[in-house]
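Please read through the structure below; I'll follow up with questions.
What you see is the complex with one protein chain gone and the rest in place.
This part shows subunit A:
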Amino acid sequence: MKDTIICRCEEITLGDLEEIAKKHNSSAREIKLLSRAGMGFCGGRTCRPAIDKILTNITKENPSDALPLKVAPPVRPISLTDLGGFGKDDE
């Protein structure tokens, strides 16, 4: 199971996450930033619940009402041109 990929975009395995947690004694958010798990092309749309669960389990942080890992726009993959928004307001 250690070799099982959890975040497919960034190819992060369960073992990678556990190792980072052990090495740096990090919080859920720190593990995410260090590993880039859930931060790939799909924006965590595939693995977010799995990562939430693993990180809660590793760090023993209790699930709270706030979303475990921050959501930031854009919530869908888009090109930089589209992100710039040029010409998208019809004045």
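Heads up, the rule we're going with is that a residue touches a chain if its C-beta (ideal position, glycine included) is under 8 Å from a C-beta of that chain, and two chains touch if they have at least 3 such contacts; residues count from 1.
We adopt the following convention: contacts and distances are computed from a predicted model.
**Student:** Can you tell which of "3-(3-hydroxy-phenyl)propionate hydroxylase", "Molybdopterin synthase catalytic subunit", "Sarcosine oxidase subunit alpha" or "ABC transporter domain-containing protein" UniProt lists for the chain that's not drawn?
**Tutor:** Matching "3-(3-hydroxy-phenyl)propionate hydroxylase", "Molybdopterin synthase catalytic subunit", "Sarcosine oxidase subunit alpha" or "ABC transporter domain-containing protein" to the record, the invisible chain is "Sarcosine oxidase subunit alpha".
**Student:** Where the complex has a chain not shown, which of A:27, A:46 or A:59 is the residue touching it?
**Tutor:** Of the candidates A:27, A:46 or A:59, A:46 is in touch with the missing chain.
**Student:** In the full complex, which bits of subunit A touch the chain not displayed? Write them out.
**Tutor:** 1, 3-6, 8, 14, 45-47, 49-50, 53-54, 57, 63-67, 71-76, 78, 82, 85, 88-91
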